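The structure appears below as structure tokens.
Removed from the display is one protein chain of the complex; every other protein chain stays in position.
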Amino acid sequence: MILLRRLLRQPLAIACLAVITLVVLACVFASLVAPYDPYAQDLANILSGPSGTHWLGTDALGRDVLSRILYGGRVTLFGTLQAVVTYVVIGVSIGLIAGTIGGIVDSILMRVADVIQSIPALITLLVVLAVFGRSETAAMVSFGIFASAGLMRVVRGVSMIARTEPYVAAGTVAGLGPFQILWRHIRPAVIGPVLTQVSLFAGIAMLVEASLGFLNLGVLPPAASWGNLVSDAQLAINRQQWLLVPTGGIVALMCLCLTLLGIALRDTYSSKSTAGGKSLSSWRSFAATMRRVPATPAAAAPALVSEYSQTAGREILLEVQDLSVAVGDLTLVDGVSFDVGRGETIGIVGESGCGKSMTVSGLLRVPPPGATISAARLTLGGEDLLGLSEQQMHKVRGKRIAYISQEPISSLDPLHVAGRQVAEAVRAHRGVSRSEARRIALELLASVRLPDPEAVYTKYPHEMSGGMAQRVAIARALAGEPELLIADEPTTALDVSVQAGVLDLLVDLRDQRGMSLILVTHDWGVLADVCDRAIVMYAGQIVEDAPTADLIAAPRHPYSAALLESIPAKVAPGVLLPMIGGTVPAPADWPSSCRFAGRCRFATDDCTHAPIPLTPTVTGVSRCVHVDRLEEKEAADAVTTA
Amino acid sequence: MRSPLLEVSDLSISYRGRRRRAAATAVDRVSLDIGVGETVGLVGESGSGKSSLGNAVLGLVPAASGRIVFAGRDITHLRGGARRPLATEIQAVFQDPYSSLNPYRTVGQSVLETLTATTMPAVERDLRLGEMLTRVGLDRSAAERYPSQFSGGQRQRIAIARALMPSPKLVVCDESVSALDLSVQAQVLNLFVELQRDLGVSYLFITHDLSVVRHVSSRVAVLRHGQLMEFDRTEQVIGNPSTAYTRKLLAAAPVPDVEVQRLRRAANRAWRALTAGADGDRAGWQQDIERLAVRTGNAVLADRLASAPPAEAHRLLFDAAAPEATGDIELIVTGDTAAVQTLAAALKAGDPAAARAAHDFLWTEGASR
């Protein structure tokens, strides 16, 4: 139902459905619609071409082509229908059996499908036609049977995946029997792919029916079918070429509509997960639109941040001012400003949907397709990154700023061994020979403390554990000897004991190489463990920026404070956790004033009037008008604990 | 003592090997029990068999040997129709809030699913559906909508409503809050706790997160490679773990406290230097320690240390191996923590046994703060 509603939102799909319906109805009611008797000959008027009396002209015997097409359509469409029904009944039932029973039944059925799919259909149909004496039904039903192997594969695949979904386990736990599971949970998953296949197959079946007619193996003349009409047209090719146009054209038109409908159906059910953002349409659509914006008054804030951090006398490596990332109409990162000193580790912390990852994607200029990145200033070691072309920026990536992602195994190409992927990066950034690249890659693998670099070199990603793969990804990121490493939730997918090792490694590498590190995380423990300074993000904005120790000891923004309080480790067992009601609002619902006000216990009318700027605090900056109240509370807490 | 609600004894679960591969044992002779209205935490890393155990209780995977007794009844081998009535007594909330609800079915249809095995009349079902949705903090109108219209936290509430519809006695929570953000995790954990208070339901709380377990469970079982490491009261397991593995697990999870993490890191570095001295292999020590730490936990490291001559460890630590460790220890000492001082003293004295005790204490102490 959802599927149908979504389908009817696509104009092209509606047009296709309309054409198909129209043609089918016209053929079914040919006796009412057709202007002439399909057999009526008008020998005075043969091969006439289109005219007022014969819209689509006449054939070699002066018969009206339009009428013959309408009557011929009955034969072709009925043949198609027979094939489709057979295809669906057999394909779906066998597919479900193979997909739900599995085991030996499944392997036998798959073998049979292999055999069937390796037999050329048209040849088999010749045999079938000979056996059953030109029976169109026999031919189309056997074609349906042969082709159903393809549908069976699809249904099997989809139902096998559906069977492993947690909602099926939940259904079993709820006491559903196997048939209830099949009906309630497997059927809805299968229906989209089946409709797609049916639509595409109907086009193919129509082509096959027409091919048989063309070979004059279908209905016998003078009866018409779309195929033998083309054959008639071919015979008259030297005298009247127009005849080819309507006869073959109708088959092409119907097939085109069925194919387009099939494609529209596939887009409909496979697009369910694309929440926000455009789907990827080509490699080129990755390229983001870059824009330089004048610094807003609020961007005075990073100066404040720098002021407090300048006391450390540090050298600034990366400077970001008013960075925004928008995808389509939605601004996902809104005016983020911060800087990173050499050798420093900055943590970006917050919940999902707050724009943490999008911020680093914006920095690296690898956002999702259709994005616009704007900033007032974006410099790396004094060099302006904002003005670089995509080609120039690509040379910065990996060479000066490297990146490791959250899912270690899927961040490596599954078809290449680990060592080659590291060596590839080495060659790209250092321009050395193949053998030299291999040597350096092995060194890098050793430097990320992989026990046996030679062995790891030849391993494929699927042969590695998560921790091992993440070390390989780190080795790859180090290939260009970057000044800044961006790690986007590098340990989230790992077990804690593995996480400890990877964090140790990152810290040691940072110290050995004097690299700076930006670590995106949602884990305050990881933040406390490795980050010098922390940036707290909420709903696309920075809400607080302070040294980690200060932030954790005395948060200066209600969001940071509330998040810290809700960590189970910091609360006595059995006591209800202090919590923030509600959830992070979706980007479309972000207000221009304080975005946290709706969930904040300190919120007053002041919070919802105007945008709240970042203002300096004792430790850093905070985007809150009630900083003083937080500080009072802290002071009060200090008194009670003392 | 009252008889427990669920009693698992000597349970083993193995998975058939695919294509000539040997069968793998996921759970190896594990015994544990859950009382009425109690929450038992089941902790372990990936591959520890914790989910397999939960699935066996739910009847989703067969037990190779051992027994599962629920409310005095052996349910180990109940399957199909015979198992169905149990659906009203044992329920589950799974990890992924996105895939645990069928995207093609309305929230109402999904939530009502757990009543399939009951004979409750339709009017009553609808009443209960409304009640349950309100109870988990959603609007009644949610029943008409599809899962895609809800956030992760809301979906997990729906999953909880579904599990509690038939008033089960036991709910298996398999990583039920792991995929949630911190603020939402707190909401859902509180909901679990409140529902237990109101309804007296028991939970088997499966998770990899010790801090969550510490918060909700009265007892904790620690699994590793399918084997039960320890099963005891939560304070005992977290505060004074009896196995090196649990200690290691506790120590590996970083806590949101900069000072504690700095102490841990320093202690760890000093520890590495100390063990490196015992080994004598300066180039390979980092890799070695890490491999051993991951595979075996601290016990083996301690053994290796114990077998090294104290003077050797001492000399290496302070003269050559780790000048940076010396610096760290000074830093720790200025941090004025008794445990760190003990460690430093032990290291200086070259006393491995004392150093080991101090090191362990430092790590676990940090975790329980």
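Order of writing sets the chain letters: A and B. Residues in each chain are counted from 1.
Criterion: a residue touches a chain if its C-beta (ideal position, glycine included) is under 8 Å from a C-beta of that chain, and two chains touch if they have at least 3 such contacts.
Throughout what follows, contacts and distances are computed from a predicted model.
Its record in UniProt calls the unshown chain "ABC transporter permease", which is the match among "Cysteine desulfurase", "4-oxalocrotonate decarboxylase", "ABC transporter permease" or "Sarcosine oxidase subunit beta". In terms of the touch definition stated at the top, the absent chain reaches A within the entire complex.
Remark: the omitted chain is touched by one listed residue; of A:398, A:453 or A:558 this is A:398.
Set against the missing chain, the residues A:127, A:575, A:610 or A:635 yield one that touches it, A:127. One of A:214, A:457 or A:602 touches the chain omitted from the figure, and that residue is A:214. Across A:63, A:377 or A:476, the single residue that touches the chain missing here is A:476. Residues of subunit A in touch with the missing chain: 114-115, 117-123, 126-131, 133, 150, 203, 207, 210-211, 214-215, 227, 230, 233-234, 237-238, 241, 244, 247-248, 251-252, 255-256, 258-260, 263, 280-286, 364, 366, 394-399, 402-405, 407, 410-417, 424-425, 428-429, 460, 462, 473, 476-477, 479-480, 486.
What we mean here is this: only the chains that are shown with their structure count from here on.
Separating the centre of subunit A from that of subunit B, both taken as means of CA atoms, is a distance of 32 Å. If you check the complex, the residues on subunit A that touch subunit B are 2, 165-167, 169-177, 180, 184-185, 188-189, 272, 351-352, 449-451, 467, 495-501, 503-504, 507, 522-529, 548-549, 552-553, 562-564, 566-571, 573-574, 576-581, 583-584.
Touching subunit A in their complex are the following residues of subunit B: 45-46, 55, 58-60, 80-81, 83-88, 90-92, 94-96, 99-105, 109-110, 113-114, 116-117, 146, 148, 151, 153-154, 159, 162, 181-187, 189-190, 193-194, 208-209, 211-212, 214-216, 234-235, 248-249, 251-261, 264-265, 268, 286-287, 290-291, 293-294.
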